[in-house]
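What follows is one structure encoded as structure tokens, with my remarks underneath.
Apart from one protein chain that is not included, each protein chain of the complex appears where it belongs.
Then we have subunit A:
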Amino acid sequence: MTGNPAADAAKANVPADAAKDKAAAGAAIGFAGVGKAFDGPGGTRVHALADVTLAVEPGAICGIIGRSGAGKSTLLRMVNGLERPTSGTVTVAGRDVGRAQGAALRAIRREVGMIFQHFNLLSSRTVAGNIALPLEIAGEPAGAIRARTADLIARVGLDGLAGRYPAELSGGQKQRVGIARALATSPRVLLSDEATSALDPETTQTVLRLLADINRDLGLTILLITHEMAVVRDIASHMAVIEAGRIVESGPTYDIFTRPRHPTTRSFLGGVTGLTLPAFIAGRLLPARPDGPSEEVIRVTFAGTHATDPMLSRLAVEKGIASNILAGAIEEVGPHPFGNLLISVDADRGPEARAYLERHGLLTEVLGHVR
């Protein structure tokens, strides 16, 4: 995944288009310079998306996170042609979705499953009937539909519920029906539109686990949009942060969690990691070092193998620098642990402490000073 291929291309001194083509080649889903604009009130031009370039590799789970109105929903809907780009190209397995029409577009759509926040199940059809719908639409024979539907019901753990109507199911069960329905035509790509946003935390976990299993077992590429960082942390191998129609940061989820660069990413991370300062510190934080004795507030990120090393103890023993722990958490992104600690040390010893920690592979950032 490339955050800014135009810049990369400029460095490599090749035309930006060539870089974009390269980024999309071999990708399960490719966005190359994609924009979506429409006429707003008073003759203005509103850009819902601008110059989005993103490549999702086959078998990846890519999470796109953004606030409501950031354009993530438009971005997702371009992958199955529910929205069309006004500039750039969107490809699925190399085929141009944005320009596909009629039967060609419907053929692409049958290879792209989609699940929804509010499930969008037909109330008039049973569980089995809902799962059969895409197969009926594809013109499969009745016998094949019955067999496939039964397989899918077992696959998503809805045994015994084939004859129930959606109104008789819990939210988690409804989303399982949605997932089974999306998988019915054996798509290569699954789009998830805030699929867990209407579910309670526990149900969210079981649905995310099901998606991760499906990704692993079927090699299905998943593109999901969400406003919850926890969803990205729990299942996404890659992620992109979208703000005001632009991708501001993208890459492997672990790298972004441990080294967020953009303020929007950091504010999203604040909710799921120990990144936010406790209020009693935040209120006293000064941007520059004041006169007189003071403490430096430092954010320390432990990544990879260092996440489990007792670095603060070693700092105290080897350097004689004492640190106050203000906040912190050890988390897992996928199988990889990482930790975030907010500490304060004597401002005179701050640079030395940071140099020591950096030398041992930790990441540090000075957040400010307190008296």
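Definition applied: a residue touches a chain if its C-beta (ideal position, glycine included) is under 8 Å from a C-beta of that chain, and two chains touch if they have at least 3 such contacts; residues count from 1.
Following the convention adopted for this analysis, contacts and distances are computed from a predicted model.
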**Q.** Hidden chain of the complex, named as in its UniProt record, picked from "Methionine ABC transporter permease MetI", "Cytochrome c-type biogenesis protein", "Acetyl-CoA carboxylase biotin carboxyl carrier protein subunit" or "Assimilatory nitrate reductase electron transfer subunit"
**A.** "Methionine ABC transporter permease MetI"
Q: Sort through A:A37, A:A50 or A:L82 and give me the one touching the missing partner chain.
A: A:L82
Q) If the hidden chain were put back, which of A:R110, A:R146 or A:R188 would touch it? A) A:R110
Q. Out of A:R67, A:H118 or A:R259, which touches the unshown chain?
A. A:H118
**Q.** Residues of subunit A (touch criterion as defined above) contacting the omitted chain
**A.** 80, 82, 105-110, 112-114, 116, 118, 120, 122-125, 133-134, 136-138, 165-168, 185, 191
